[in-house]
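Heads up, one of the protein chains got dropped from this complex, but the rest are sitting where they should.
Right after this comes chain A.
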Amino acid sequence: MNMIEAINSAMDVALARDSNVTILGEDVGFFGGVFRATAGLQAKHGKTRVFDTPITECGIIGVAVGMAAYGLRPVPEIQFADYIYPALDQLVSEAARLRYRSAGEFPMPITVRSPFGGGIFGGQTHSQSPEGIFTHVSGLKTVVPSNPYDAKGLLLASIEDNDPTIFFEPKRIYNGPFDGHYDRPVSPWAKHEGSEVPEGYYTVPLGKAAIVRAGADVTILTYGTMVHVARAAVEELGVDAEVIDLRTLVPLDIETIEASVKKTGRCLIVHEATRTSGFGAELAAMVQERCFYHLEAPVERVTGFDTPYPHSLEWAYFPGPIRIGMALEKVMKD
């Protein structure tokens, strides 16, 4: 399966397993979603389980909060992560806090799916990576898969989870992994690991990172599309890096990160999102706090620049193999 098929399969399985699972969002019903993630689900599970909503992100999340208060398990879709901002009040002030403020009377088992990330000439409003906004909110979980197998397993785990989860899907890798070489054709998922996806039910636990490449010299902390870009860069440069796909940003697999950095003594953080106050800052601070005496060089970050995501200048903006290479060189030098 490619990543879209895996995500579709996860929702199909969830709808069949639990009658409380309800999917709602713009164009998710009859049409099956602008990325086809919900294709066929309405026909199979019915209009009251999978339905189209008006174009109002705050309304979609607000309604999902009410549905969860009733006892359903809503899986709302926000068409692009760039359009999640109108829903911030309902996500931050309500979904994230309801369990806490009601002392457990109103748990919020909501999974917000949203395509995110750049690399597709999406310009300013079809490319953003706003995960740092959500990792800053107590009460929310934030998940970013990087391959079809994880996407399905993590999505099923998120839907089953009893806390509100922001599930960001890197749309650049919906159809195949992207190594950052924008001038080369992308091969489909079928030719890559992670594309063998069981038809039925399974989960990938939240809060567990994956070591996608074991190495001894430097730890690379990354997630989403950048997992593939970083891995490719490492192979091309011949660096013995340990590449960790975080998979879940909150809750974070601190143990895996700490063990790896203590082993390698060096750490590079890679994400597409803008730099200042991005999730990389939290990772860098945490590594510094926990691994200070094991570090042989300052923690490096390769990220998007602190600008809005530009259209024609996409490849100058995107933190691709060249910038990763330069950072690796720097972190390995000392």
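FYI, a contact is a pair of C-beta atoms (placed from the backbone, for glycine too) under 8 Å apart; a residue touches a chain by one contact, two chains touch by 3 or more; residues count from 1.
Convention: contacts and distances are computed from a predicted model.
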UniProt protein name of the chain not shown, from "2-oxoisovalerate dehydrogenase subunit alpha", "NADPH-dependent glutamate synthase", "Na(+)/H(+) antiporter subunit B" or "Sulfite reductase, dissimilatory-type beta subunit": "2-oxoisovalerate dehydrogenase subunit alpha"
Residue of A:78, A:98, A:227 or A:283 in touch with the missing chain, whole complex considered: A:98
Touch criterion as defined above, residue of A:190, A:254 or A:326 at the omitted chain: A:254
Touching residue (missing chain; options A:71, A:185 or A:200): A:71
Chain A residues touching the omitted chain (full complex): 22, 48-49, 53-54, 56, 58-59, 62-72, 74, 86, 89-90, 93-94, 97-107, 138-139, 141, 161-163, 207, 250-252, 254-255
